[in-house]
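Before any comments, here is the structure.
Only one protein chain is missing from this complex, and each of the others stays in its spot.
For reference, chains read A, B and C in written order, and residue numbers begin at 1 within each chain.
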Amino acid sequence: MQRIGVFVCHCGSNIAATVDVKKVVELIKLEPGVVHAEDYQYMCSEAGQEKIAVAIREKGLTGIVVCSCSPRMHEATFRKAAEKAGINPYMVEIANIREQCSWIHKDMEEATKKAVILARAAVAKVNLNAPLKPGESLVTKRALVIGGGIAGIQTALDIADAGYEVDIVEKTPSIGGRMSQLDKTFPTLDCSACILTPKMVDAAAHEKINIYTYSEVEKVSGFVGDFTVDIRKKARYVDMDKCTGCGVCQEKCPSKKAPSEFNRGLNKRSAIYTPFAQAIPNVPVIDADYCVKLKTGKCGLCEKVCQAGAIDYTQKDEIITQKYGAIVVATGFDVIKLDKYDEYAYSQSKDVITSLELERIMNAAGPTKGHLERLSDGKAPKNIVFIQCVGSRCSDNRGKSYCSKICCMYTAKHAMLIRDKYPDVNVTVFYIDVRTPGKNFDEFYRRAVEEYGVNYIKGQVGKVLPQPDGQLLVQGVDLIDNKQIKMEADMVVLAAAIEPESSVRKIATMLTASIDTNNFLTEAHPKLRPVESPTAGVFLSGVCQGPKDIPETVAQAGAAAVKVVGLLAKDKLLTNPCTAKPDELLCNGCSTCANVCPYGAISYEDKLINDHGIRETRRVASVNSALCQGCGACTVACPSGCMDLQGFSNRQIIAEVDAICR
Amino acid sequence: MSIKENEEFRPKIVAFCCNWCSYAGADLAGSSRLGYPADVKIIRVPCSCRVNPMFILRAFEKGADGVIICGCHPGDCHYSTGNYYARRRMTLLFSLLDYVGVEKGRTRVEWVSAAEGVKFSATMNEFVEKIRSLGKNVRLEDLRCRN
Amino acid sequence: MQELISRIKALLADKTVDRVLGWKAGDMPYNPEPAYFETEEDLKDFVYDGFCGANLSKYMIEASKLEGKTLVCLKPCDTYSFNQLIKEHRVDREKAYIIGVGCKGKLDIDKIKAQGIKGIKSISGAEIDGAADTLKIDTMYGEKTCSYADAMLERCHVCKGKEHMIYDEIIGESKDTADGNRFDEVAKIEAMSPEEKFAFFQKELSKCIRCNACRNVCPACSCRKCVFDSNKFDSAQKANVVSFEEKMFHIIRAFHVAGRCTDCGECSRVCPQGIPLHLFNRKFIKDINAFYGDYQAGADVDAKAPLTNFTFDDIEPGERG
Partner (left out) sequence: METAAKQADLIREISGVNPYKCMKCGKCSASCPSYNEMDIKPHQFVSYVLHEDIESLVNSKSIWKCLSCFACVERCPRDVKPGKLIDAARQLVVRQKGQDFLLADEIPELLDPDIPQQLLVSAFRKYKR
């Protein structure tokens, strides 16, 4: 029988206000095995931990139950405290009487009763705990960054500057991401390319950074410190070493009908292309869907004009397998599809555009060379209407329930830039709320109103009706004047909601990183661990975790990099000792467990077994504890109960069930 | 011990929650103060695939009135495939329990992510309500366990 | 039967096999029992007729550990069990010489007795070589007859077919005796109200005396030590006092063999209390077929078992298939 000490935390008043902690102490003392029980203000404090240590020494405790907050919060704290006081850290169990009790119940009697039951269950479990010892695994000193936008670039630069090798995997032909598509950035109106391009160059030139563009992550296996990743390098049909980036091939290419991804499909590009002038690497790719040579075997013009001899139509996809200690997801975002918003006539009129399309139109390298003009007839617009929250803050099934966060600011930016460059253009913004938390943000928005005379109307637009003469009839409401407004516009700009890049789901599944209902990756803790995924060794950078602007993204990228560096700086990691363990005497050798193991951690061997004096060589399971992650799938698959999970054994769980149902 | 007629029926409910999603979802429900009845007691397991049918039957045998298993959404399992196995096992087990006359509402599987505190709380409220309407479990109880 | 015996003798004589796993005559004309035969002399008791329902594949687990080859007689439905045991590495194919014996349906003495036929002295017409139409029963009260089909085991009315799934040679003819729908009984229970279902199983299972015959005969229930005998779950057998213990036992037993049970029907055949235990297993089989596609355990050694497999869009627990 264990000698168990129970420690009940008040958590200030968080627990004590709803749970009668004295009563819990009094009742839990009656449980078999409990030789000590006490309560304290803050068990997690230095003094609280000392109480545990003193009790271990004085009462010879062999097991500890702490009734406190969630084990996800302080299990590690109390395990360390126990270890310091000389008992095995895995002899500690937590009864979660805060998140699962005091915080959700109001009635003190009821909450106290439940707290006692939860404590009993923990005591019943500890009675069956056994000391466990973690194994060790080596750390591969190399990081993978998935996504080559500003988030990925910054993370990679920071990791590389700390002296570790980093690979960036980017699925498009160039790094740069969404930021490279922007014209200016708020709230200072710097030119986006002017501040991004140097970072791209830095990344490309960094000796510790290796960039795989036009590549995708195909498969991930392993675990923190020792991931093995397959990267598919898509056939580029251009030899990266030979190409000089002269651009002649793109000029001569006869197939110029492919919609330009970089310009959001607003104009066309050639089949062989670099997405934009500052692309890194400055090596084009051939789009096999449009290349005449690859489709019909005829043409081959680019090969003929290429003086470097870099064109290679025979190139094939290549799989690169690499080991990494840590993985950063920086997959970024896209704007939502607007096909469910017929009322805004996005698909009916070329002059109804998204804000990201406007960025391209205003950009000197864009489809209109930076001239503000209507895409339908090339005329200069006189009246522009901006509509906010298109698909954001929607609780219906058409849009997203969250605020996309960046739209208020970029719309103020657009309005201001237009009024600055074209003072005779009237700009109207329909808004629900203007949200400008951020340094110099509200000042920025006020300048748009006060200095640039942008007409902000509180209210929404109900519909946009294209007129026969090409004008757009905008019907909205002014909630302050309590008037319905009908106005003509020649351009309507929609602040479409942003959503995580579509490939993130697949990547999250490969990484077993959790994802929320909106496809944003979940952080390990919403406040305290915002750049880590709950999956060890996986970190989050940029909009894949939630909407954010450039400064926030860069800050988060740096934070993720520090977490990665902290991990890579270690030579060894302790592995989870809660692994599966077979009882050879009971093993049938049937292989059922191996069939469900996701890690291939179970193998079979013919082994001489001494079963109470009967010696027999037979086939039995053995678990590689370095590979086993402790999910327990095998324990249920095993019919004989031979396979058990250390730390969550069958008997332990049954004891908890019994204690709860008592 | 029989329930007195004027006494409100307070069911015993065991909730198995996987450590990575649902337990964290329960924590989020807690820190968001989204209440649910105290009848629900949570047992932390590493993954929904750790839940052995033996545990469920044991709970019923010892007098539980309902058992709910919560895990990561399919596709989001921390161990990548655990909840897929759990899904098949529980589908078949629940179907058999229904077949032997255990009311279907007494067992439930719900996928709750770490971000779904609201869903966790709503699910538990709903489940407790359901069990209250079904009343005490007598069909799988071991009569010797009654006091 | 003569052809079978002479072939067995030859195989024993030329040392192809060291022993034979078959059936020997019992003390009554209708209760032959599984037995090993090592010499020609032993074989005088060898019998194979309509009452040899016992599935011998499970005995091959122990036989696989013996020196040399064991000849085993397997009926078509027994071969599914044998395949399943190969899949689970419980038997050694190399140690087995399988004679696929013909089968025209196996008989259930209780069904004969239920027709009021008592004081049985001898039975003819159960020989495997015959037409298997009518049984002639010589009783203390004179000669009675009974149709072969009416005397068949429940499982033979839902026969899986006359093909042997695995064998070294086949001796004798087989017949597909199916004349019923395998899942009719299950569907009947499914259609009941929860109260009726509970009452039905309560009534059946309360007969259980926990003799473990079902477990011991089951080729899938072949654990070295059953969970109900070990302390792994604190679930070791306790005194038989109330009804639930049996329910727990039978539900878990059925769950442990789910996806592995070939529906050989031995559990129901051997139950001394006549509990239709196959109704548990068959419910699982019906559900597996409905939810995850048709699956016959033991038909294909390489197929993935339903419970160690999944698809991304499997139905959710509680949903109907």
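In this section, contacts are C-beta pairs under 8 Å (C-beta built on N, C-alpha and C of every residue); 3 or more make two chains touch, one makes a residue touch a chain.
All figures in this text were calculated on a predicted structure; none of them were measured in a lab.
Student: Which shown chains does the chain we cannot see touch?
Tutor: Per the touch rule above, the missing chain touches A.
Student: With the missing chain put back, one of A:432, A:449, A:609 or A:626 would touch it. Which one?
Tutor: Considering the complete complex, A:432 is the one touching the chain left out.
Student: Can you say which of A:389, A:472, A:504 or A:628 touches the chain missing from this structure?
Tutor: Here the residue in touch with the unshown chain is A:389.
Student: Can you tell me which of A:210, A:267, A:455 or A:475 touches the chain that was removed from the display?
Tutor: Reading the full complex, the residue touching the unseen chain is A:475.
Student: Just to verify: which one of A:247, A:300 or A:462 makes contact with the chain not shown?
Tutor: A:462
Student: Could you please point out the chain A residues that touch the chain left off the display?
Tutor: So the residues of chain A touching the unseen chain are 343, 389, 393-396, 398-399, 432, 458-463, 475-477, 479, 482, 484.
Everything below uses one rule, namely that only the chains that are shown with their structure count from here on.
Student: Classify the chain contact graph as line, ring, star, complete or other.
Tutor: Its topology is that of a complete graph.
Student: Quick one: which chain's Cα centre is the longest way from chain A's?
Tutor: C
Student: With centres defined as the mean C-alpha position, give me the chain A-chain B separation in Å.
Tutor: 30
Student: Quick one: chain A and chain C, Cα centre-to-centre, how many Å?
Tutor: 54
Student: For chain A, write out the residues touching at least two other chains, lowest number first.
Tutor: If we look for residues of chain A contacting two or more partner chains, we find 596, 637, 650, 654.
Student: Listing for chain C: what residues touch at least two other chains?
Tutor: Expected reply: 227, 233, 235, 307-308.
Student: Hey, which residues of chain A end up touching chain B in the complex?
Tutor: 70-72, 96, 98-101, 103-107, 110-111, 113-114, 117-118, 121, 505, 508-509, 512, 514-517, 522, 534-535, 578, 596, 598, 629-633, 635-637, 645, 648, 650, 653-654, 656-658, 660-662
Student: Of all residues in chain C, which touch chain B in the complex?
Tutor: So the residues of chain C touching chain B come out as 186, 189-190, 192, 194-202, 227, 233, 235, 241-245, 247-248, 251-252, 254-255, 258, 280, 283-284, 287-288, 291-292, 306-312, 314-319.
Student: What residues on chain C touch chain A, complex-wise?
Tutor: 65, 88-90, 222-227, 230-235, 256-257, 304-305, 307-308
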